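Every protein chain but one is kept in place in this view of the complex.
== subunit A ==
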Amino acid sequence: MRYFFLKILLLLCSYSFSQSKIVGNLKSEKKQSISGASITITNLEDADNILNYDISDNEGNFSIILNNKSEKLKLNVKSMGYKSVVRIIDNKSQILDFILEEAVTELKEVVLKSNPIIRRGDTLNYSVNSFVQEQDRTIADVLKRMPGIEVLSDGKILYQGKPINKYYIEGLDLLEGKYNLANENLPHRAVSKVQILENHQPIRILDSLVYSDKAALNIKLKNEYTLTGQAELGSGLTPLLWDANITPLLFTKKQQMLVSYQTNNTGNDAASQLKTLTFEDLLEQFENNTGKQDWLGIQKLSTPNFSEKRWLDNNIHLLTGNYLHKLKRDYEVRLNVSYLNDYQQQNGFTNTSFYTPTDTISLMENKYNQLYLNSLETNLTIQKNTKENYLKNSLQFQGFWDGQIGNIQINGTPLSQNLSNRYFKFSNKFKTIFFLGKQLASLNSYIRLNQTPQTLKVNPGQFEDLLNNGNPYGEVFQEVDLRSFYTNNSLGFTKGWKQFSFSPNVGFQFENQNLESQISTSVNKMLLNAFHNDLDWRRTKLYFDLKTQYKKEKWRVELTTPVNFHRYQIEDEPLQESEELSRLTFEPRLSIIYDANAFWKFNTSASVSNQFGTINQLHYAYILRNYRNIQRINTALPQTFNQTLTAGISYRNPLKSFFWNILYTRTQSENNLLYQTQIMENGVTELQAIEQDNDRTSQNLSTRLSKYFSKLNTNVALNANFGLQDFQQILNEETSDIETQNFGIGGKIETDITDWFNTEYQAKWAFSNNRIQEQSNTTITRQNHLLNLNFYPNENQYFTIKTEYIKNNLFSENTENFFADLVYRYTWKEKNIDFELQASNLFNTKNYRTININEFSYVETNFRLRPRQFLFKVRFSL
């Protein structure tokens, strides 16, 4: 009724303006309002030109105002699902209601232009010549200009806004993630065309299963051979510094090679940059324990916990080569070789306090250490990558011919240590993915052979009571030779059922080791059997692991239920010691994640696990680990039963730019062995163990919160953590409860002051202390403040000032250190040359003193730092 009056009113109004107003209502035959219909008014002659229109509202109402002189008009009502209505009307204000008949609306066909984007699976070819401009030098310059391709400032290539997943040269992928090395150095003259392979799946067996919308890029070369590369040269003072990195690249149609030579004495640890570890690599290192093992050592200086560039006194040469060759039938062979030679020096002194239940023993050592590193690593990989299967086999050799010389002054008395810590490893890893029925299954096999021939010579002889009836003597000599064989093989797949998924994995491990060790003195070459190990160690493990996952809505529950059978056979025949152990263990882990709502998330997990000792935790005769530590574990095989519990809460509010989380972890370990340390008056220690059950508990709580303040362009973050450890140890015949505590708190503020200037400030406080038998020792405090100022005046310049202030409280005094470094970089775009100037340690701080807390000792270290230095570097293409 109200609408009726409204319509009348509108009609009356519109008369007075010599306009016509057409109002009305649309209903279906079932008396339902029709919304979203279009009502258009056109002239009779020109029916394609709409004069005015309206779209019907929720109630089916429409209203159209017209300023037109024609006498007659055409009204058109169109709506999906209804028959169209066309009516000739008078050009005057009026009310027009319609009842629309239901009908299927056939949409008019759209005649399509051909889509310029190439369809799936196709290859797109760009001819390089048609995109080249005069100033271009490298292929990257030309790529930027090709439609759909984008090159970011960090060298990443995007196609249609998405990163490419492979950068091939003649179908070969030598550089993997580091493709910008080729892209930014390969002259465009060497390239005939660039191909884009759309929807490219790098592991081809997954092709049908996993959709990939990413593209790969393939470079087609003009010539049979192309040589290119990059070089970086730097020099500075003081002392005379150098830093060079030369990387030539060779490409042919069937084979490719990358060689890199790096050398510096600037404190830049080039060896660490070499290793681009993937998650898979780390996992393998953990499972198969593939790292280098050192049985013996010299007394080191603990290195400062800030950037190594301030303290590492090195002289490194690193040569690496990568070679890739394409074989027939989709096989590809790759060879990596790297050789490292480094000479490092450490200079400083340590002041150690050993806390025993009855006494405190102090030891002052002046140390000068020389480390000689010499190693070779080769890796030969064969890979087959087809639609039917995927297989990869890597054969690896590692050899370390390392040596260390340590000179110590103990209260004015000199002592020398001479270590040869060699290590050789030969291993093979095989992995294949194939179809097991309709399911994809994966088979893994790993074999390793390694040898650890190491020797330590200490002059003058130590442990006189034990080794030479209490008489001083000239020299003690420790030899260790461990040979081991290890293999691990497994088969796994995944099967799903409703909301569950099951991933069984079955396999076995076998390890056979032989340890031979011998202590001899300059007085007596043949000591008692107690100083001679001849240990045979055989370990077998069969495992069946079932991972069950359940996912629904806000819940995610994961249960792993591994069942393991362990068998140990350990025997030292000359010592007439042996042990056999067979154990079946069940080590379940349950984890639950609950997303309560968008703001709150909760997660918790509980697990139990068993740990058995390794060969360096069980040997029946003594081994001199370093000049003041001798060790013998002639008890049962160490066994530890761990129970771990974690719980976390996180709160995120992106509406307020506020984020918070907290995490608690508790681990309780039940051990069958209690370690027994005898600390002598001169600070030397003897480690043994007795069979006695004992517990170790460690707890950790950490939290972090951050908030962004829009008005100030500032982000503030705060974090805190608290850790507590409780355990028992026998110190000088007395069973002691030891408790170590550490507490840390920190904050960080980041502000963008302008577009080209930003600052970052960080502060940290750490407190740690330990208690032995309720007796609390000094609390050590460390304070850290960091202020960075970054300037980006324009795209090719970068300037930064980094300052750091560290305050440590030591036993009796406090030390303060202040560091400042400058970096300026300029990029000469046209020639593709980078210039960089670095000034480090501007205040020429010479020494750094800090304290570390160990289980029953505090160690104060004074480490000599690198002096103030200036370095100038240039980076260019070969």
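Here is the rule we go by: contacts are C-beta pairs under 8 Å (C-beta built on N, C-alpha and C of every residue); 3 or more make two chains touch, one makes a residue touch a chain; residues count from 1.
Methods note: contacts and distances are computed from a predicted model.
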Going by UniProt, what is the name of the one chain that was not included in the view, given "histidine kinase", "Fnr-inducible formate dehydrogenase FeS subunit FdhB", "Peptide/nickel transport system permease protein" or "GLPGLI family protein"? "GLPGLI family protein"
Where the complex has a chain not shown, which of A:E681, A:E795, A:E813 or A:E830 is the residue touching it? A:E795
Only one of A:K92, A:R145, A:R666 or A:R875 touches the unshown chain, namely A:R145
Per the definition of touch given earlier, which of A:T105, A:N305 or A:Q617 contacts the omitted chain? A:T105
Looking at the whole complex, which of A:T494, A:N564, A:T646 or A:N809 touches the chain that is not displayed? A:T494
Residues on subunit A that touch the omitted chain in the whole complex? 35-40, 48-55, 58, 76, 78-81, 84, 105, 107-113, 115, 117, 144-145, 147-148, 150, 152-154, 160-163, 165, 201, 206, 209-214, 440, 493-497, 499-501, 503, 549-555, 557, 559, 588, 590, 592, 595, 598, 652-655, 657, 659, 706, 708, 710, 713, 715, 717, 750, 752, 755, 788, 790, 792, 795, 798, 800
